[in-house]
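Yeah, one chain of the complex is gone here, protein chain that is, but the others are all in their spots.
What follows is chain A.
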Amino acid sequence: PIQSVCVLSVGGAWRLGTDVRNTVGNIPMEWYQDYPHIGYDLDGKKIFKPIRNKDELDEFLDKMENPDYWRTVHDKTTASDIRLSDEQVDLVHRLQKGQFGDASFNEYEIHSCSSGPIVSKMVHAIKMGWIKPRKPKETTPQYYDLWAKEDPNAILGRHKMHVPAPKMRLPGHEESYNPPPEYLLTEEERLAWEQQDPEDRKLPFLPQKHSCLRAVPAFSRFIHERFERCLDLYLCPRQRKMRVNVNPEDLIPKLPKPKDLQPFPTTMSLVYRGHTSLVRSISASPTGQWLVSGSDDCTVRFWEVNTGRCLKTLEVGGAVKGVAWNPNPAVCLVAVCFESTVLLLNPALGDRLVVGATDQLITSYEPPEEDKEQAVTWALSEGPEHDKGHRLTLTHPKGVKQVVWHGKGDYLSSVMPDNTSNLQVLIHQVSKRRTQNPFRKNKGLVQCVSFHPLRPYFFVATQRCVRVYNLIKQELTKKLTANCKWISSMAIHPGGDNLICGSYDCRLAWFDLDLSTKPYKMLRHHKKALRGVAYHKHYPLFASGADDGSVIVCHGMVYNDLLQNPLIVPVKVLRGHQITHDLGVLDVTFHPTQPWVFSSGADATIRLFT
């Protein structure tokens, strides 16, 4: 301790004996580092440094051996050691104690104040207690019982809104200094971890294994992590989040068991093979004994439903877009459309009498007196074509996509999709060989049409909506907006008050016509575009076929009670069709009497599910 004091109080008192004095003044002595001398004495001569500086060892030896070591100080300016005399040591001691340097000075002696009124005023002030000596400041904080009086009324209202900061996440096994081996990362995982962005990493650190506690190093990011926590505490917005703790089983709606909703088709029982290209359309005869199918291989085939035998194959002049069996059991007629022709065939299947009556019906036509210009030309087939079954040929101006029969079997409608003209839908009357175009205006590309099963209504599905027209009043009754991009198919419930629409964006919309013009239910059961939908005539069933190759059969119960909404329960997913060229099922239709469903697919087969 002495040393430090002496260096500070480098005076001249003890230099008198030695008489070496540096004249460089109060400068950093490092400036003379590179010179052999460290300054100049009073005579202007250089003061040289000692040849050899003392090192630690010398210092130590000196300390041990020299009895005067404690009173020796080093003078930096002259680079010499000076031994202090007794007086000097005494002076240092006095100064250290805060006493006066002069031993003979008596500090308690009262000095006369000659320095004027200021001092006397201050003395007076001290006497009067106006000036108080400075109190030493408290550096250590004082603690007391802060919560001695917990007053619930003193709690601020805002405290109720306070969101306490979430606690730090507690460490898992992987953070252990000696974790189980499965928590260590493998080489690939480690590389992946290193390449990941630090924010994306699932673990913010690499798990490590140390054989003993001694080997555990300091965690290099410790201060970082604490700091990040601090930042989180004062910079992160806090929010109360309601975590829903739901049992996923509770989310599943409680539906009646499919078992209780039988009958519905469950298994694939028959495959009708014969077509060589995709089968666009199928239709069952009203008796349920026959099935007709039209395919892209330009043939129409007639099948016996129960055996799967192909009874007849008819070549037509183009890829068949649609077939429809006349729903009237007293008439045996099939409408087939290909290119711009609608062909009415008499397949000559079933009851002879019916077949005969049908031919009779066709031939009994008497042309009216005044011939009106019609949109299509009606031609009666004769000769070999008649033998093949062709009866009437309706040549349209444009390509026909779909044909549908009215429930009575006399009217027939054909669709020629065309975005530019009003000639898209035609209604033909077979008995009178008359054709009319019901629409004056083009309301968009017509996708499909359908007759109401009981009342004189006509449904026209355009790309995004379905329009319902009253044929007698000749006016629009309703416009149903299906919330989908592109309607592909449509079917009317036999009761007539409900309607389903399939769309290319995988949805099936169920409309309740009494309820609203918006869909009552949107079903997103299929994974791909729907191509065909159908209702069963008697059973509460409907089916939809889609490009994912599946046919989904749903129970769709419609109640007579107007207040009760229809009940829709999916009952079966039927698979079987293979997907070819990204197409799966193209058309579905129900058996008229049995709970069976037919589906035709792009794999050139027709399948019967019973």
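Descriptive notes on the structure:
Definition applied: a residue touches a chain if its C-beta (ideal position, glycine included) is under 8 Å from a C-beta of that chain, and two chains touch if they have at least 3 such contacts; residues count from 1.
As a convention for this text, contacts and distances are computed from a predicted model.
Of "Pescadillo homolog", "Phosphatidylinositol-glycan biosynthesis class X protein", "Cytosolic iron-sulfur assembly component 2B" or "Actin-related protein 2/3 complex subunit 5", only "Pescadillo homolog" is the UniProt protein name of the chain excluded from the display. Per the touch definition above, the residue from A:P265, A:P519, A:G576 or A:P595 contacting the chain not shown is A:G576.
One of A:I51, A:M64, A:I118 or A:I223 touches the chain omitted from the figure, and that residue is A:I223. Only one residue in the set A:A154, A:M242 or A:I472 touches the chain that does not appear here, and it is A:A154.
Interface residues of chain A facing the missing partner chain: 134, 137, 139-141, 143-147, 150, 154-156, 158-159, 162, 164-165, 167-168, 170-173, 175-183, 186, 205, 207-208, 210-214, 216-220, 222-227, 229-231, 233-239, 244, 246, 248, 251-255, 257-259, 268, 271, 273, 309, 523-525, 552, 568-573, 576.
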